[in-house]
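First the structure, which I've put down as structure tokens, then a few questions once you've had a look.
Left out: one protein chain. Kept in place: all the others.
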Amino acid sequence: MIGKKRWAIAEGYIPAAGPHKDTPALQSHETACVLNANREQAQVQLMVYFADREPAGPYRFVIAPERTLHLRFDQLQNPEPIPRETDYASVIEADVPVVVQHTRLDARTGSAALLSTIGYAED
Amino acid sequence: MIGKKRWAIAEGYIPAAGPHKDTPALQSHETACVLNANREQAQVQLMVYFADREPAGPYRFVIAPERTLHLRFDQLQNPEPIPRETDYASVIEADVPVVVQHTRLDARTGSAALLSTIGYAED
Amino acid sequence: MIGKKRWAIAEGYIPAAGPHKDTPALQSHETACVLNANREQAQVQLMVYFADREPAGPYRFVIAPERTLHLRFDQLQNPEPIPRETDYASVIEADVPVVVQHTRLDARTGSAALLSTIGYAED
Partner (left out) sequence: MIGKKRWAIAEGYIPAAGPHKDTPALQSHETACVLNANREQAQVQLMVYFADREPAGPYRFVIAPERTLHLRFDQLQNPEPIPRETDYASVIEADVPVVVQHTRLDARTGSAALLSTIGYAED
């Protein structure tokens, strides 16, 4: 068992999709990568915060034991999609300890740019 | 409630604006993204430290409850602007727990480069 | 002595090798950089977690005293290679305190993109 139950990612921005629109892996996107290294499943809940409107969510996910989920923010649908080119931030809560890392691929200018950071964790 | 009240970002450098000068989102810039996930507003204060002069600030911001602020260092004006192509670092203090992430977009060579990291937090 | 004995990296993805296939340093790759600043050797064990299959590993390494190991995920062979273009995550355990940082070079579009973050640590 490794991790914590509450995580925050203070940065969030999905750039315009860019010229590689037909190749999902090369489109601009952001992910929250969640590792569930436990021997039991993880119930995960995501809230998304914006600059000037009420938060969106909760988005709910189940991660099987000893599995990882690379959650793409641009593919969220329920309860609502996250708009591109909009500042946001997120909080992730799980019922067992997990580990969260945030990554962006920015493809606006044709060649990819990447950023990543471990999230902020709290029990 | 998630976060801490004191944060530091040890790296800071706003590169030359680059060829996309007329598109603010594609100009070289740095941000401190601050998440206020609390149900009360956050009073935030920023100090900026340099290599060879007295610190600048405090810069003051209010973040409404359950909102995020993507603070662009190149748009700071009061008490003074942050010069480009100059090494700096920053300390952010809030009256409620917040989460801070640092991001740079470097557009000098035409295609974007990105970096990001969670800040250093302390109570 | 600096570090902790258990580390997790929640993000993992080795992009397609890209056009610089014949130059290992410029091929798309991921590393877990492990610093053993102790005066004794470190026995290190790596487990790799996937989205939809059983974990791979343990992969085992020895790091001499006061040495660093830049472990390339694309060069792992025993007990099995890590496939490219596949989501994964990893947990690293050592018998002495170590420090772990995760880095990716993505060379798919010709010009390199980089990401890096300190791992998540626990005792």
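Chains here go by letter, A, B and C, matching the order in which they are written, and residues are numbered from 1 within each.
Just so it is clear, contacts are C-beta pairs under 8 Å (C-beta built on N, C-alpha and C of every residue); 3 or more make two chains touch, one makes a residue touch a chain.
Small disclaimer: the values here were computed from a predicted structure and weren't measured.
> Just the residue numbers, please: which parts of subunit B touch the chain that's not shown?
6, 8-13, 15, 47, 49-52, 54-55, 85, 87-89, 91, 102, 104, 106, 108-111, 113-120, 122
> May I ask you to list the residues on subunit C that touch the chain which is not drawn?
2-3, 25-26, 31, 33-37, 66-70, 98-101, 103, 105, 110-118, 121
Following the convention adopted for this analysis, only the chains that are shown with their structure count from here on.
> Please compute the C-alpha centroid of subunit B, do the same for subunit C, then give the distance between them in whole Å.
30
> Scan subunit B for residues touching two or more other chains and write them down.
111, 113, 117 - these are the residues of subunit B that touch more than one other chain.
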